[in-house]
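Dumping the structure here so I can ask a few things about it.
Removed from the display is one protein chain of the complex; every other protein chain stays in position.
Chain naming follows the written order as A and B, and within any one chain the residues start at number 1.
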Amino acid sequence: MKKVLFLALLVSLVGSGLAAEYTFYVVSHGGPGDPFWGVVMKGMQDAADLLSKGTGDTIKATYLGPAVYSVAELVNMLNSAIAARPHGIVCTITDPTALDEPLRRAIGLGIPVIAINVPDPRPAGERIPYLFYVGGDEYLSGIKAAEKMLAVKKPTRAVVFIHEVGHVGLELRAKGFIEVMSAAGVPAEKLAIGIDPTLAVDIIRGYFAKYPDTDAIFTLGPLGTLPTVTFLKEQGLAGKVMLGCFDLDEVTLKAIEDGIALFTVTQQQYLQGYLPIIWLYLYNKYGFLPANDILTGPGFVDSSNVAQVEQLIKQGYW
Amino acid sequence: MTEERRAAGRVKSPPRFLHEIVAWLRQHPEFGAFAGLLLVFTGFSLTATRFLTGDSLAGILTVAAELGIVSAGITFLMISGEFDLSVGSVLGVAAMIFALAARAGWPLFLGWILALFASASIGFLNGLITVRAGIPSFITTLGTMMFWRGILLAVTGGFPVSYFPAITPTMFLILNGRFAGQFRASALWFLGIILLLNIILVRTRYGNAVYATGGNRDAARVLGVATDQVKIINFVISALLAGLAGCIQFARFLSVDPMRGLGLELEAIAAAVIGGTLLTGGAGNLIGTLFGVLLVGMVRSGLVQAGAPAYWYQAFVGVIVVVAVVVNTSLRRWALK
Partner (left out) sequence: MNNQDSLVRMVNISKNFGTVQALKNVDFDVGYQEVMGLVGDNGAGKSTLIKILTGVFPPDTGEIYFEGKKVEIRSPKEARDLGIETVYQDLALIPLMSISRNFFLGREPVVRIGPFRFMDKRKMDATVRQVLSEIGINVRSPEEPVAILSGGERQSVAIGRALHFGAKLLILDEPTSALSVRETHKVLDFILEAKNRGLSIIFITHNIYHVYSVADRFTILEHGRKVATFKKTEVSAEDIIEIIRSGYKEGKCQR
């Protein structure tokens, strides 16, 4: 009896030495109720499960995000995560100034940090020294969107509808788009339309009355897509004006299905939960590091994959 | 007093017809807004080439209609001496209820009634809290504005709710269908509501009670006016109309996001104030609000068409509000001398 117990103890000790346990935290500004971040969470969990099953190790990943947007709450959650001394932290750099101290402290304690969704925009020497960034590139998204439109047809006139003036991400998207269009010789500008759809439609109408040759529109999110699609349908311009959208929502997807919109730009946020977990494991275990940031966006959804994407949305992947 | 000094021969008496004009101005505070409207209309007609087209005017009316329905309700409440800052959130909540009911397959009429009932209940709560706890309505409705917006965000997680019927349902056509080119049913709802509320305000005993409650609540009480009841009823009216506007908007766009209606309250109050409604209560009418709303709608549309930089709208509307209040107040003071 004693021999059996001793053997069992030996085996479990050896076994625990052979099988490692890794704990990772994903701390983000997105609340648990937000469907966008729900996809990120799924990516995170799928990666952890995959690794646990595929290797002999146990990988545990936890998502932390405030129910209501609050940078202060984000910092609190980050501090709690750091206190738990995990093997890695994944964090959205929503407010580089507020997150600077805690993240540098974590890195100083030897906890590897990967940034997702929002990078630290400061130059290499100044920014938070996280390992790398996984996420979309707003400026590049605008560029690629314009290129995609130009590949179909060079428009006579293009306009970007911005629904929240001053929003850094939106402004970058607009900038990329306008620069490419202008370089191709297409007159392009921004038009502020606001978030109220009734007013937005009237503003769009006024613009088209002034520039009836406008035949390319780029919207920067569902709040811009809704009034645009409504306007095009009401005025019978659907299909005559090229429309590129941003982000996925039912209205946008239906517009692509119906042929009103050419495409929508996505940042494939599933990857923002999935890839950092894989990489943190590889880094911890073998010291591997990618040579550059990993861009999960711009990705595109258009008529070629919209049906598939709709299915995947239901399953939680998009 | 001026009359006495005039009688004593010390002040020259103005001609008779001027007296009549002044008296008329005293009884019609909406004149300032009308004059402003005329001015703005003329200005844009001259500077923006496509301003006078049917499409343009229909567009202005469409924008004015939804804002106007909300502003009408707020005007009614402001005359009785209270504010409702929660109208934007109520609009969003009502639209969301309407949308969710439609998606769930419920009869649209039922969904609409439910949305209106929810709106009226929010208004009733606003009134009850303000009146029973004696808190300024500014504070009560500031709180409920944030509360209901928070609920909206929590329930939807930040994502829009859409509804795609195969063909446009009759209910939606009644609420906001198109006719005669670019005109919409929302304009008819707006004008009908303005007319109805104005008749109640200006021609019924209840309207008299509303003016009295806002003009001097204690005096009204002494004379037997049930001021608490009047206020609560008006809170219900304000919220109900905001909810109606939300449903009307949904009937056109078929999608509602949780930010719907954000910031609406200040625009609605601005339109009422431009139209001659006093912030302190006791004076104003729906015709003034009609002019105020049209003025705001015209400025927005006109600026785009005149080629003004897009970021100027807010600033312009702000300037107009201040100018309108100064003009209205000066007119009122002058007319009372």
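Note that in this section a residue touches a chain if its C-beta (ideal position, glycine included) is under 8 Å from a C-beta of that chain, and two chains touch if they have at least 3 such contacts.
Remember, predicted model here, so these are calculated numbers, not experimental data.
Considering the entire complex, the omitted chain makes contact with B.
When the whole complex is considered, the residue among B:G92, B:P258 or B:G282 that touches the unshown chain is B:G282.
Only one of B:L18, B:L46, B:L173 or B:L223 touches the chain withheld from this view, namely B:L223.
Annotation for chain B: contacts to the undisplayed chain at residues 1, 19-20, 23, 26-27, 203-205, 207-209, 211-212, 215-216, 218-220, 222-225, 278, 282-283, 336.
Here is the rule we use: only the chains that are shown with their structure count from here on.
Look at where the CA atoms of chain A average out and do the same for chain B: the two points lie 40 Å apart.
Residues 50, 53, 55-56, 59-60, 62-63, 66, 150, 153-154, 157-160, 162, 164, 178, 249, 252-255, 257, 259-262, 264, 300-301, 304-305, 307, 310-311, 313 of chain B are the ones touching chain A in the complex.
On the side of chain A, the complex with chain B involves touching residues 31, 33-36, 38, 67-68, 165, 190-192, 195-199, 201-203, 205-207, 209-210, 222-223, 226-227, 230, 234, 249-251, 254.
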